[in-house]
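Here the complex is missing one protein chain, while the rest keep their positions.
When the chains are written out, they are named A and B in that same order, and each has its own residue count from 1.
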Amino acid sequence: MGFLSYLISGISLGSVYAIIALGYTMVYGIAKMLNFAHGDVIMIGSYVVFTSTMMLGLPVPVGILASIVICTVLGVLIEGIAYRPLRGTSSLAVLITAIGVSYFLQNAVQLVYGANAKSFKSVVPLKGVSLAGGALIISGETIVTIASCIIIMVGLQMFVHKTKAGHAMLAVSEDRQAAQLMGINVNRTISLTFAIGSGLAAIAGMLLCSAYPNLTPTTGAMPGIKAFTAAVFGGIGSIPGAMIGGILLGIIEILGKAYISTQLADAIVFSVLIIVLLVKPTGILGKKINEKV
Amino acid sequence: MKFMKNMNKTTRQNMITYAMVILAYIIFQTLSVTGNLSSLMQGLLVPLCTYSILAVSLNLTVGVLGELSLGHAGFMCIGAFSSAFFTACTKDIITNDLLRFMIAFLIAAVCAGIFGILIGIPVLRLQGDYLAIVTLAFGEIIKNIINAMYVGLDENGFHFSLKDSMSLNMTENGRIIIKGAQGITGTARQSNFTIGIILLLLTLVIVLNLMNSRSGRAIMSIRDNRIAAESVGIDITKYKIMAFAISASLAGLAGCLYAHNLSSLTALPKNFGYNMSIMILVYVVLGGMANMRGSVIAAVVLTMIPELLREIGEYRMLIYAVIMIVMMIFNWSPKVKTWREAHSLKDVFHKRNVKEAK
Partner (left out) sequence: MALLEVKNLGISFGGLRAVNEFCIKIEKGQLYGLIGPNGAGKTTIFNMLTGVYKPTDGIITLDGQNITGKKTIEINKAGIARTFQNIRLFKDLTVLDNVKVGLHNNYKYSTVEGILRLPAYRRTEKVMNERAMELLEVFGIAEEAEQLAANLPYGKQRKLEIARALATDPKLLLLDEPAAGMNPNETLELMETIRFVRDNFDMTILLIEHDMKLVSGICEELTVLNFGQVLAQGETSEVLNNPEVIKAYLGE
């Protein structure tokens, strides 16, 4: 039973990573940039929920909605102000700017809320489930997290492959100039990508903090890095890849903590990533792009 | 002949860089020795050298070789811990402080360099962003393992454990040298500004001379066009690993300087994780790719800004972040560039340390 319990925990944590990874992979695939500030949008999402529910006393659904809306707007604003001016220049320049945005978000939050950990109250109203006569307990948070991940994944795949806006995103990710020539509004498409990614980040944030109720300005940083790793792991630019990468990463992390060592959990997770990339250099579902000679 | 004159142009530029460093040394050392330096500045002297060396060494990988490395702090970590471990072990064996310190630097450079080669071999095969994430992963792994490491010494020799001090199974006479998350304590604080500047000059000489030599050209040709480089017979793997290993070695030196500036050395995320790696990367990019002088200037300026902004208190990190974003957009955005050219403002930072057309 222990193993099963850990496995489910791993899938749940992995689902959070997967949702975050989706944001990374979409932005990378379409805007061709690594949005280092993505992890911090997660953190902001959680703080919005915290503020709405615990400081302002608003009902939880309002808090959730506020969080998603604010993060979506934030994502679009960041793209417009900090990233769009640098579009077309080296990807390294945008990366550094993203780092600047990340510092900015972390410090702004720290200024307002202080660096002390806030205790986050779970947004999940569901009670846990007890199976096998109490030997296996699955918390409500876990159920909602895994379910959310599946719904989001399916929804996103349908959106990308079945709607006009989604097709526009695919086109821009393949060939930006050609897409523009076809009449696709590239700016709007990229803004939409950031909007979706950031909205998802808000959801990921509240799910993460519901399960691990410790909230500080740096809460988003490590999960952000791990989710980025998961996105690359699964093949950057691939939506199913982000999901697989995220969930696998969560499982490896929890099992590593349980069976090998808590302190070395991070080392284990990153080692697995390295081994996979050495065997399959473009990630599990990644495409190999051959340079034309 | 014309090329003779121009060959001296690069050398001239490099000489100016060295002169700037030496001048800075003379000024600050004089101020320090005559007691005219605030204790804040005093405490910054060695860190400024450390970060400058880190920036120049990372620029070798990022600007000269053209590969994005996000794990540079890992090599610094190896250098720091290997050298501190050495000085801790040989405290009583090698009594000449300076000699022991010099050997410590050598050990730091060699250990970091070896890891540079070991990591480089598998990693440098990967493309662009994948290479970046793997270097980041390695940096985290190194920090994580060192943080969980226990190493002790008694009459029977060395003992090693990844769990706790108990499992070291040492006799009473044994002492623990590396104590897990507590790291290494009791390091002699031997680093000073003079040694720091000497190391910085050494780093600059190595990197600048390398760039202006046959191997340096080979490395840069890989950056500019790997396929063309192959077609003229450049051994890609050899030169990639060479650049990576030298870069790692120099970071190791910085680590040793850093470690002997503190009495206790711990592998905190702040000091050795991706946070540090990213910070150094920012110095490199803002200073200009392959522009070593720019790397030093950026490292110094960006380290000092938060300190100088201390008066503004709480808001300083926020302002720092805004400065960073504004600087990036000002320097790199095409629209801003056109505006700048229209108002004939020169680049705030020189893009590259390369000769320009007459």
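Here, a contact is a pair of C-beta atoms (placed from the backbone, for glycine too) under 8 Å apart; a residue touches a chain by one contact, two chains touch by 3 or more.
Computed from a prediction, not measured in an experiment: that's the story for all the values here.
Undergrad: Identify the visible chains that the left-out chain touches across the whole complex.
TA: A, B
Undergrad: Tell me which of B:A181, B:I198 or B:A228 is the one touching the absent chain.
TA: B:A228
Undergrad: Out of B:T30, B:T171, B:T194 or B:N209, point to the residue that touches the absent chain in the complete complex.
TA: Of the listed residues, the one touching the omitted chain is B:N209.
Undergrad: Since one chain has been left out of the picture, which residues of subunit B touch it in the full complex?
TA: On the subunit B side, contact with the omitted chain comes from 1-4, 6-7, 9, 205-206, 209-210, 213-218, 220-221, 223-225, 227-235, 242, 290, 352, 354-358.
Undergrad: On subunit A, what residues meet the omitted chain?
TA: Residues 293 of subunit A touch the chain absent from view.
Please note the rule applied: only the chains that are shown with their structure count from here on.
Undergrad: Between subunit A and subunit B, what is the gap in Å from one C-alpha centre to the other?
TA: 31
Undergrad: Inside the complex, what are the residues of subunit A that reach subunit B?
TA: So the residues of subunit A touching subunit B come out as 28, 34, 36, 82, 85-86, 88-90, 92-93, 96-97, 99-101, 103-104, 107-108, 110-111, 225, 228-229, 232, 236, 261, 263-264, 266-267, 270-271, 273-274, 277-278, 281-283, 291, 293.
Undergrad: Can you check the complex and tell me which residues of subunit B touch subunit A?
TA: 62, 68, 122, 125-127, 129-130, 132-134, 136-138, 140-141, 144-145, 147-148, 162-163, 181, 227, 274, 278, 281-282, 285-286, 289, 314-315, 317-318, 320-322, 324-325, 328-329, 332-336
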